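Heads up, the thing below is written out as structure tokens.
Just one protein chain is left out here, and the rest sit where they should.
For chain A:
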């Protein structure tokens, strides 16, 4: 939706945060702390000196500095979660990644020698690439002018693109599946199709692009 022209909003994480503005976000990157003092750039040195004095916010439970944690995967798991059942959502996610790995390994073992290198077996790489392929570049926004609402093509922010890709993936898997097929199986199928730039979600993205192209004439209605 277009931002209302009267409100000047500051970009904060949470609207009703009770923290004093002087509190800093926690730093999760382990490599930064393992670097010796000489190798740090000027800004990093200043930041570290500030940290000694300024208070730091508490880290949320989903934030982790482990090598296995992936912010995209966490976000996707949160979007899949229903009723606060994070345990179930997380297990579904791990089963999906396992299913992707198994399918790719079977393909790998059956492929001839020269094609073996082209087969991607890492489920995280497949997940990231599939989501990237599903992200639309341009979206539509409804703008009311002279009593009529027009669908105006509008560039999308990164967060909105990521959100749309994940939302389409999840709704597709929830609605268009066989009654007996389980979520991990269906999700792995859709992710592999998206990785190869085919499937219903890529089609949906192309439809959105075509609509935006068709409504090109209204592009000048946008004022931001």
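Please note the rule applied: a residue touches a chain if its C-beta (ideal position, glycine included) is under 8 Å from a C-beta of that chain, and two chains touch if they have at least 3 such contacts; residues count from 1.
Throughout what follows, contacts and distances are computed from a predicted model.
> Any idea which of "Small ribosomal subunit protein mS29", "Guanine nucleotide-binding protein subunit beta-5-like", "Transcription initiation factor TFIID subunit 6" or "Elongin-C" UniProt assigns to the chain that's been left out?
The UniProt record for the chain left out of view names it "Small ribosomal subunit protein mS29".
> Among A:88, A:143, A:170 or A:211, which residue is in touch with the absent chain?
Residue touching the chain left out of view: A:88.
> Tell me which of A:25, A:44, A:98 or A:198 is the one touching the absent chain.
A:98
> For a quick check of understanding: of A:19, A:124 or A:150, which residue touches the chain that isn't displayed?
In the complete complex, the chain left out is touched by residue A:124.
> Name every residue on chain A in touch with the hidden partner chain.
Chain A touches the missing chain through residues 67-68, 87-88, 90-91, 94-95, 97-98, 101-102, 105-106, 108-110, 120-125.
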